[in-house]
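Every protein chain of the complex appears in place save one, which is left out.
Lettered A, B and C in written order, each chain numbered from 1.
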Amino acid sequence: MTDKDQFPSPDTWYGHFVSYGETDAMGVVYYGEYLHLFERARSQFIRERGMSYARVEEKGIFLPVREACCRFRTPLRYDQHIWVRCAISHWGRASMRFAYEVRTSDRKDVAATGETEHACVNPAGRPVRVPDWLKELFGK
Amino acid sequence: MTDKDQFPSPDTWYGHFVSYGETDAMGVVYYGEYLHLFERARSQFIRERGMSYARVEEKGIFLPVREACCRFRTPLRYDQHIWVRCAISHWGRASMRFAYEVRTSDRKDVAATGETEHACVNPAGRPVRVPDWLKELFGK
Amino acid sequence: MTDKDQFPSPDTWYGHFVSYGETDAMGVVYYGEYLHLFERARSQFIRERGMSYARVEEKGIFLPVREACCRFRTPLRYDQHIWVRCAISHWGRASMRFAYEVRTSDRKDVAATGETEHACVNPAGRPVRVPDWLKELFGK
Partner (left out) sequence: MTDKDQFPSPDTWYGHFVSYGETDAMGVVYYGEYLHLFERARSQFIRERGMSYARVEEKGIFLPVREACCRFRTPLRYDQHIWVRCAISHWGRASMRFAYEVRTSDRKDVAATGETEHACVNPAGRPVRVPDWLKELFGK
């Protein structure tokens, strides 16, 4: 679906070993856990750009998730090493979208794909224009 | 978005108090937790039809999630009483879709909506036609 | 271990259906999920006394967990109906302990037991004497 060459850049690859607590009685990673993985990759993306999302909040900008989708292709099992690829796929006036791929250890097979849409709001929860410093930081 | 009258039927309303463990540092329910809520509502939907999903699996039918989406409108807070409404919105040959609404205590405001698509597979993981007994059970 | 007659009172019984997301690849409830169950029972205990823990925090009293223990006897499976029994087992000057039992549907078999110790602190995180209104509320 998402071809490697079409994936937006800059991107980050978050490496992860599947834990027992992430699996369910079907023996595979529970579907809700993918949103945790996406968030960890997102945090790493920001961290690699030299800032923490904690710092973004301190500067008065919050990025709550407005929509999240995930398509599950190949199940993941305990102790499997995976990569979660993450990049910004779209900028809105007061929002942004992240794209995700979950790939197996060799980075070849795409086990899942997903997107999250984030509003850009102030501490009062009101939508605000994405600040320039954030765009620059995130590589627009 | 999903009008009360347009929501598919039969439906179920899963009542729930938001726990502390479901919240995050923003003081609201973490986005990944909604997929847990959807699953709890789905299980209740099946249970109310006189069967457990555990029994469905014993009969050789598995319904792994193939896609999940959620739109977040209004944040939910600790100890808030909510309802998760759930029904089947679409039948495929070897799949089905569930629709969800998260509503506040008075059942009026829709705090979130979502869908999950499930493949119908045998114990070997191969897609199989949805059995008639399952359609009848689920109220088609 | 904890005999029914020895369990402290007043107590609460929190009813719960095991969800898929709570199980792991061993097919049983993941050990970390018991602390979520304890918290849900604790919240119900407070709620039944006519207050929400959210309100306790608004009144400037926080009860962070200082220690938590759990002993697992019998595994729990998906869709099993269980009870989590909860009561206060000990009052300290600036702390309190809760005791828990996880019981099967018929309330006879004890599947797990546990305790949590809570500090009583002010908004600044400093230990404070347990207020009288809290003791009265919690049934001391």
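We adopt the following convention: a contact is a pair of C-beta atoms (placed from the backbone, for glycine too) under 8 Å apart; a residue touches a chain by one contact, two chains touch by 3 or more.
Worth saying up front: this structure is predicted, and the values here are computed from it rather than measured.
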Candidate in contact with the missing chain, chosen from C:16, C:36 or C:103: C:36
Interface with the unshown chain - residue positions in chain C: 26, 28, 31-33, 35-36, 39, 62, 64-72, 75, 116
Missing-partner contacts on chain B, residue numbers: 20-21, 23-28, 30, 32, 77-78
Chain A residues that touch the omitted chain in the full complex: 17, 19-21, 35-36, 39-40, 43-44, 47, 52-54, 77-79
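Keep in mind that, in the parts below, only the chains that are shown with their structure count from here on.
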Computed distance of Cα centres, chain C from chain A, in Å: 34
Whole-Å gap separating chain A and chain B, where each centre is the average of the chain's CA atoms: 23
Per-residue multi-chain contacts in chain B, two or more chains: 35-36, 39
